[in-house]
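Here's the structure, in structure tokens; my notes come after.
Selected chains from the complex are presented in situ; the others are not included.
Chain nomenclature is as follows: A and B, assigned in order of appearance, with residue numbering initiated at 1 for each chain independently.
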Amino acid sequence: MNPVKVGIVGASGYSGEELVRLLLRHPGAELAAVTSRQYAGQSVARVFPKFANYPRAQTLRFSEPKSELLAQAAQVIFLALPHGVASEFAGPLLDLGCQVIDLSADFRLKNPATYREYYGHEHPAPEMLKKSVYGLPEINRAQIQSAALIASPGCYPTSILLPLIPLLKAGLVKPANIIAASLSGVSGAGRKPEVDYLFVECNESARAYGVLRHRHLSEIEEQLSAAAGTTVVIQFTPHLIPVNRGILTTLYLTPEKPFAGAGETESLERQIAACYQAAYGREPFVRLLDSKTLPDTKNVAGSNVIEIAWRHDPRTGRLLVLSALDNLTKGASGQAVQSMNILCGFPETAGLI
Amino acid sequence: MNPVKVGIVGASGYSGEELVRLLLRHPGAELAAVTSRQYAGQSVARVFPKFANYPRAQTLRFSEPKSELLAQAAQVIFLALPHGVASEFAGPLLDLGCQVIDLSADFRLKNPATYREYYGHEHPAPEMLKKSVYGLPEINRAQIQSAALIASPGCYPTSILLPLIPLLKAGLVKPANIIAASLSGVSGAGRKPEVDYLFVECNESARAYGVLRHRHLSEIEEQLSAAAGTTVVIQFTPHLIPVNRGILTTLYLTPEKPFAGAGETESLERQIAACYQAAYGREPFVRLLDSKTLPDTKNVAGSNVIEIAWRHDPRTGRLLVLSALDNLTKGASGQAVQSMNILCGFPETAGLI
């Protein structure tokens, strides 16, 4: 089978670089085009010495981002661009017959009003919101298969949605009073030269930010509401910690039926386990942990896996669910490649294990 | 005025070392005795090269921990010992006329039943639980002044109690449904040679632990119940992150009166500000942050300060309170020295600024 030709627009940021890493070694894809205004004309090997041992990195050069050239060179185009810029490319590329996997937030919302509320202006192409598929393979595999435009979810949303959606669908936890406390590695902030993300400002530092209205809230709540069949409003608190890669999320949930004693704890935990087993038991990228292990970002670094664990607290009646993933892999580029695998008919794990 | 002679039992761990740091430069105290089985016979300068420029560190040698010798050498004795060991020393030292400031958990609880529940055995000296004063200076300053035995609080409890007690006393938040999510630096685990705390196991790692029943829960809930005048049960989730020093706690609280609109948010935040101002406005070690700043562990590292900030979320109605402190200073040894200052009639900031 001929390899599928793929392109990356905006390949010089962290998620772009991670796409390069994954696609250079992908058995079914050929990296045919990478764009970067800053590096146009330079080879991938020169910009990212770490990839220099791939022959393709020696020959492939960064180019200016031009839709026509991209569409000539590649069938599947990944957009690894800042918010607002992706939507400028998606339309032309779709018109030219490409399949587009967008890693930005531009096409993740279904409701243009929510977009306006969170992003402060009208969506530039609201009709495309309807077309786009929210690219969470474990949840939307069927739609991804035939999508022209995939809106690949963000890192925080993935770490919250994958653990929560099965429990909400099964009615095991209440859709009210959900709290998601997340810790993120610094690569989540992108390769932006800002003082806040300098080594000295992040090392030996732990801090919350955006505690009331992080933009990711909008897609999280839209997806949770769809799963629960009712409007879901959650508390979401992101924190920045000094690791390169990784998101650890702790979810505080209320079981639908009150559980209190130790016997009931066991019974609830078994129900949760069964629910997750049914939802994810065969998923190659979901690791359901046992009762002795808790998620740890170091166990998912560089991999496309999300770890999930759960504990019922008989003292408070609450259910705690914890997840860990790599924000650049399962939280961004790995997940986007997983969607590409589905789209192109590759084994879903191709290039990801 | 002659300096007060002080001793440290168990001075080779992280909180012991921090006591040495603070007491060597203390204007009113003379470090007269330090004990360590491992280092007995060696000078402080030899064991801790970083203190070698203090003349006292050259002459003072570690000795075996013997109550009689300690009582001859010093008036105030700090116990920086593992749980369970401190209580062996406290009684004899008190009988010999010393004032004891214990940094372990041995005398922090008032209720022997709670002790048994959390520590798995009877308290060895339950009558001493009554005598001990919980050494949180901002809350119990008066009792500390005349205490013979001070049970200096742990790092997690300090980060939770100082922000919460004034709000509970003022009836501004409900005592129910409190969640405390804490991130701790690795020095909180002590200088123990265990694989879990090796550099490679902690670097690039974020993980929760003890999510259901951390031992510190017992003292936190006992103190909160006393402040609220009713039994308080909280959800407490500690996490380990790769920083040396620091605890960041995010508290999820329910305002006593429901607030929803933006105007009400402002009103609640003003009430909280007034409450904290009344409680801590003159406290030298409490930093109340403004509406633009959130706590950051790097801003309290090496200092005895706790930072506190608060935000009302009009979307969820919840009140978020965040705090940051250095687990070895305000969370352990700095706070113990602050208590010593009160006990000895020194300015409360002596040796701590």
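Assorted remarks:
By our rule, contacts are C-beta pairs under 8 Å (C-beta built on N, C-alpha and C of every residue); 3 or more make two chains touch, one makes a residue touch a chain.
Just so we're clear, the structure is a prediction, and the values are computed from it rather than from any experiment.
All together, the complex described by this structure holds 4 copies of its single chain type, of which 2 are visible.
Throughout what follows, only the chains that are shown with their structure count from here on.
It takes 180 degrees of rotation, in steps of 5, to superpose the Cα atoms of subunit A onto those of subunit B. Between the CA-based centres of subunit A and subunit B the separation comes to 39 Å, rounded to the whole angstrom. Residues of subunit B that touch subunit A in their complex: 179, 181, 183, 201, 203-209, 211-213, 233-235, 237, 239, 241-246, 248, 250, 252, 294-298, 301, 311, 313, 315-316, 318, 320, 322, 324.
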